[in-house]
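One protein chain is absent from this view; the other protein chains keep their places.
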């Protein structure tokens, strides 16, 4: 079982993934959980394990805000307390299901696996841009650790190789940009690429005057544990970024560990089949096999012990890894 | 490898499962075994592993009462002694296959994995009721520990939930019965449910006068390690159980570990496709997934260390677990 930082907000699901009147069962941080919206509009997150015989509660049924185990019928309310025993009488002593704090913010559900007293929703990173009907919110599984997925996102130069065809890039654009790694007041780490006065990629040429050059920026924001946002812009060169060729884009890349070696990946995309195909191609056919190859290459070894060669372009990824390591150590001590 | 109680009779197979003139190969208590009926009508049980190169003897051939290894041809008799070497000359020193005591009783084959000097067939539990052409004797595999399967059988209240449709029960009958846990002189533990003066289940109503009430009893008998017998009766209420609506039924539920996490399940059923379908549905589609969920819920932890909540309805199951634990400890010391 992996050692996770506990006192953090992790994304559990898009709120709209939870069936109305039902529940969502999802494995998060090595354990099964059951998530549902209560009659009063609040959210409940219960361990997906009956304390009696340890059967999954998700094999049972919901009645009102009570979850009934499908094996011997005990019922539990949103607080995890046993409120129904089919044999009658007092609910059995000690029959309580663990719960976690969970809140809805920006259309997403966030849970706090650490000390509930520290769970302040104000520290949920800002993903307001992910809301609204113009986005399709999606979820996929990757059979890789959230840390390798973070490494992948925090060094976008991989796009010049593994997404060259799907993104229509030319294999060298990013390498001529300027990289900056910053931290901000929200605790975020930013890995920013700014390309100035460059020949535009093929897809952008029709939107610019013949022979015009462009500025492009790709800014990746990271919050622990692995909640990322990518901001992209493209403007005519030398225009102080005002003359944007396409509207600025912002995309969530929010990764939550399912287990030590598998992850939930939350994203948004444009509506339509073409965008759905693109997501599948880029994430599942291009990113995932390469990330799996990396994970296999490490062979279970600790990242630092394995002594990978660190390039300047790894600066953002390395800073995020160091931050996580510090948080882990702080909690361990 | 699991720690099994050794000085007990375990069921290996129904006698009729063993092909005439051939042998049955079956994994029992983590090891492969080869079982056959000798020319004199007695039974032999040999380890399914040649002592020469450790190939499975079941990949070889039987000639008379001798089993020939299919790899290099050594032959072994029912006592496990090497009696044939294709290179001629004396059988190789030390070439001996382990054997176990095995006896036929009630149409079943029982083996004793412990000290052969203690193997007294008189201690085989009584399953005389399982014989006869009116029963079809069956065997299936469950990917679960015999102890979780025992828990399932020793608390029949699960039927009100997971077998509600297949058994046509109403979801609450058993919860109004009286439970008694007893031991008898044979060393059995009985977990008895007696329901008195209750509204009959739908399937029994046509056999009773309009508006009549009934008594029903479900008595489960357990012998270590996991050889169970279920006795069921249904009579018109207040008749001192004489006026039975259906003939009394007795069903074997005999569980033998294949490995720590998988089991052989021996049962009987009525002839016909409908009964075969019912067995598949009840055991494989209803019981097994729930038992697997339980096993997964424990995640390999020791039952007692995991501190499940114990209900009064668990009394029989818990007493059986305690008995097994005592037997294990007695053998370990």
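The letters A and B name the chains in turn, as written, and every chain counts its residues from 1.
The rule is short, and it goes like this: a residue touches a chain if its C-beta (ideal position, glycine included) is under 8 Å from a C-beta of that chain, and two chains touch if they have at least 3 such contacts.
What you see is a predicted model; the values in this text were computed from it and never measured.
Trainee: From the list A:48, A:155 or A:258, pick the residue that touches the absent chain.
Mentor: A:155
Trainee: Name, in rising order, the residues on chain A that touch the hidden chain in the full complex.
Mentor: Residues 151, 155, 157-158, 160-162, 172, 175, 289-290, 293-294, 296-298, 306, 308-313 of chain A touch the chain absent from view.
Trainee: What residues on chain B make contact with the chain left out of this view?
Mentor: 49-56, 59, 69-73, 85-88, 92-95
One rule holds in what follows: only the chains that are shown with their structure count from here on.
Trainee: Just give me the whole-number Å value for how far the CA centre of chain A lies from that of chain B.
Mentor: One centre to the other, that is 48 Å.
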